[in-house]
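One chain of protein is taken out of this complex; the other chains stay put.
Read from first to last, the chains carry the letters A, B and C; within each, the first residue is number 1.
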Amino acid sequence: MLGICLFGSGRMAHVYGPAIAAHPGMRLVSVFNPNLASAREAAEAYGGRAVGDIETALADPAVDAVVIATPTNTHLEYIQAAAAAGKPMLCEKPLDLDMGRVDQAIAVLKARPVPFMLAFNRRFDPTVSALRDAVRAGEVGALHTLTIINRDPIPPSVAYARTSGGYFCDSTIHDLDLARWILGEEPEDVFTSASCMVDPELGAIGDVDTAMTVMRTPAGKLCHISNSRRAVYGFDQRIEAFGSEGMLQTENVRDIQLKHSTSAYMAAQTRPRHFFLERYAEAFTRMIDAFHRMVAKGGEPPVTVEDGRRALVLALACGASMRQRKAIATGLQGAVA
Amino acid sequence: MLGICLFGSGRMAHVYGPAIAAHPGMRLVSVFNPNLASAREAAEAYGGRAVGDIETALADPAVDAVVIATPTNTHLEYIQAAAAAGKPMLCEKPLDLDMGRVDQAIAVLKARPVPFMLAFNRRFDPTVSALRDAVRAGEVGALHTLTIINRDPIPPSVAYARTSGGYFCDSTIHDLDLARWILGEEPEDVFTSASCMVDPELGAIGDVDTAMTVMRTPAGKLCHISNSRRAVYGFDQRIEAFGSEGMLQTENVRDIQLKHSTSAYMAAQTRPRHFFLERYAEAFTRMIDAFHRMVAKGGEPPVTVEDGRRALVLALACGASMRQRKAIATGLQGAVA
Amino acid sequence: MLGICLFGSGRMAHVYGPAIAAHPGMRLVSVFNPNLASAREAAEAYGGRAVGDIETALADPAVDAVVIATPTNTHLEYIQAAAAAGKPMLCEKPLDLDMGRVDQAIAVLKARPVPFMLAFNRRFDPTVSALRDAVRAGEVGALHTLTIINRDPIPPSVAYARTSGGYFCDSTIHDLDLARWILGEEPEDVFTSASCMVDPELGAIGDVDTAMTVMRTPAGKLCHISNSRRAVYGFDQRIEAFGSEGMLQTENVRDIQLKHSTSAYMAAQTRPRHFFLERYAEAFTRMIDAFHRMVAKGGEPPVTVEDGRRALVLALACGASMRQRKAIATGLQGAVA
Partner (left out) sequence: MLGICLFGSGRMAHVYGPAIAAHPGMRLVSVFNPNLASAREAAEAYGGRAVGDIETALADPAVDAVVIATPTNTHLEYIQAAAAAGKPMLCEKPLDLDMGRVDQAIAVLKARPVPFMLAFNRRFDPTVSALRDAVRAGEVGALHTLTIINRDPIPPSVAYARTSGGYFCDSTIHDLDLARWILGEEPEDVFTSASCMVDPELGAIGDVDTAMTVMRTPAGKLCHISNSRRAVYGFDQRIEAFGSEGMLQTENVRDIQLKHSTSAYMAAQTRPRHFFLERYAEAFTRMIDAFHRMVAKGGEPPVTVEDGRRALVLALACGASMRQRKAIATGLQGAVA
């Protein structure tokens, strides 16, 4: 039974809490938050004790590993602390919004190696991973193009957007990670065109809410990412992989399979699952399980700190390309495992 | 927290065990089976203690309610015992295969009223109940016809079939219950044509594996049920409700939403969920929750012992019709709540 | 170039007229109707001359073959005349509504053999014939069940219904013909349950508008036909063939392939093709071509007069079964080519 300390008790912590509680091989030992009242609330809901300082949290011998679900700008500090304490970590994405601080985190983990896994949860979705497995198994022959559609059902608050690092670092980064993972090759350049169509207040703080990105790999594979912060018909998550021998397409997930035909229309009676918590519920469960397996049995992390860095390189290139109206060379190269 | 004693530790008990364990308002107090070793195995897996005699099981004051998941021919005896002990019950379907014994069970519950719910789980499936709610809400106008397709992925063993009461009492009975519940009216007659196309050994013991049934209600609604014991493409569970203002159709549930297009075909990359445990997983969870609500908060059972009796009337009429090659009057009448 | 005389200038004649005109190997020589004004109208639209008496029509040496698209109760008379004149015929369905007169027609054609083809047009639909070819090619393994859904978009006028021979002889007869043709075996018995849900005036003249039929073959194959005279969502024409190795299903044909997703629904933007003229447009074209091939090159008719008789046997059995509430033995036996 793996004892877990959960860092953070905000939105994402309320995703990890139940997933840890439900895992047969894990138990929640403690919830750490300098805001002790908040920690207490989460601990009461999912188990374990509330802890207000990180030293106490990490000194507990019952804690075998930590899950970092705190605000992005605290990740580096907590990675340092957990690495110093020798605790394996699962850390929320993005690693950080600043490339310098990302490099610091990597240096910390190089100096004091502990198992470290980055929480790109969408890789663990049954449908997404089935598509990637099928691509790797050659079911589309040689991959020629990849198209990722990622549209949120509702835009974030401006307050959230302000600290999120912008649309590319907050949301497109998921698609950039999946793109590398499915393409199997680092993109050599990135072009992004974007605008603010959904919420003018997002534009007022310099952000965008509608974006199209094109990437190219050295082998000539092309990848398109289409993003919007508001699809009124629901969370739209689709991927299309096209190659020399065929095409694979994922479809949105609906919990109720009901069709209605009337004199006016023939319609699905339900929407896609609401948002990422619902859509990727199985993915969070499977990701927590992959973390458990990595800590309990050893082996390489399925998502590395380097994956986090490279996704950030691409996300920052999206922004630079949007501003400069040209393709930005990424500097990345090689195969992606 | 409702304390539950689970009667039985066979196949269905391994469905109820985890569902009870996972329910936030229930805990498994004990597992009863005269075969104590089998009870022990289930208790270790899902909690509670193993009990070998029913008196001890029912005498335990921690037991607030019982779930009867034992062989069909023991239901009457255990209903009598639990009723005598004043314990609310959730009982697996069918109630019994003999109409006389079903009437005895009803008499017992009349003499000693305790909350009693019959486990027609399919009523609790999100998709099936959404269809029924939509029909009741008038989304197809006046209902004219109802079609239920229920095809298993694999036929049962001959040993199982021999004690199951035959195809109509074992499997079609689910469809007959859904038919009454969706039609909202008792069928006045039943016609069934059937044959043995899948496994000649089922034919050798007098059973069938392929059947078509047509029922008519006094208002003129028509209902068709199509059954097969082996659909090689997977568990096929579809319903179509057709009326004056339109049609509602349910589709099979697939966990992976992946399409593959090649020079030879455009195909779904996955099968429907394997069998009833997988397909109706949410239904079992929701049914257990409905049982919890009925016991904890009172109110009418969503599926009554009378529902069990009437489904059996129809299932027996299927058999009689098949043998006599004519429509069999059911003797049932009135609205179905 | 095959010279055709079209018998009749009513509704069906306006289907055959353009199809003959468009066929590269046929030309419309004349249109025959005792009502010469009506014949003239059709001739002006599709070519040829109008003729008011049948002797003149058949005496014309330019007429190589005739297409009989007159009211059902005139078929026998015109078949006799055309046979006497040695003209190959394509005759609308049903052959007649009276079994005695059908037998007379058969006797006529036996005494004076000329190529004769019955116009069960649905056999020539690309989708329906693809399904039948696939069944015959073993793509579902051994066929176990067949389900045919045939629902009209709008009910007929009472005036039309009064002379049509009733729902089974007018509409279900198409499904009965397809059933025989796809099952490959004559049904041994027929059970039909029906009611009047759409138009009470149809009920007032003793007809029905909603029906379910079940047939069984000696080999144990089961067939279900579901009929309604009004599907508000459009002409609903679907077939499902289920067997030991899989299932084939046809879908409705839509001319515009557009999906609309909004906050309220995800809907197809168009209805199925309106009614039989639109839905089976390609079928009429292909049927006329098959008739041309039969006359021009010889060979067996793809739909025989005997097919017409047997479909009527089944349609009459539907009515008898509905009245007697039991399965009616058909007396038919053997394979269907």
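The rule we apply is simple: a residue touches a chain if its C-beta (ideal position, glycine included) is under 8 Å from a C-beta of that chain, and two chains touch if they have at least 3 such contacts.
Predicted, not measured: the structure shown is a model, and the values here were computed from it.
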item	value
Which of C:103, C:245, C:278 or C:300 contacts the chain that the document leaves out	C:245
Candidate in contact with the missing chain, chosen from C:9, C:30, C:72 or C:127	C:127
Option from A:194, A:256, A:287 or A:332 whose C-beta touches the chain left out	A:194
Sole residue of A:103, A:133 or A:245 that reaches the chain not shown, by the stated touch rule	A:245
Missing-partner contacts on subunit C, residue numbers	126-127, 130-131, 134, 139, 245-253, 255-263, 269-270
Where the missing chain touches subunit B, by residue	232-234, 260-263, 265-269, 271
Subunit A, residues in touch with the chain not shown (by the definition above)	141-142, 144-145, 147, 151, 189, 191, 193-198, 210-216, 220-224, 226, 228, 230-233, 236, 242, 244-247, 325-327
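The definition used in the following text is that only the chains that are shown with their structure count from here on.
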item	value
Approximate Å spacing (C-alpha centroids) for the pair subunit A, subunit C	59
Where subunit A and subunit B are represented by their mean Cα positions, the distance between them in whole Å	41
Multi-chain contact sites of subunit B, meaning residues that touch two or more partners	245-247
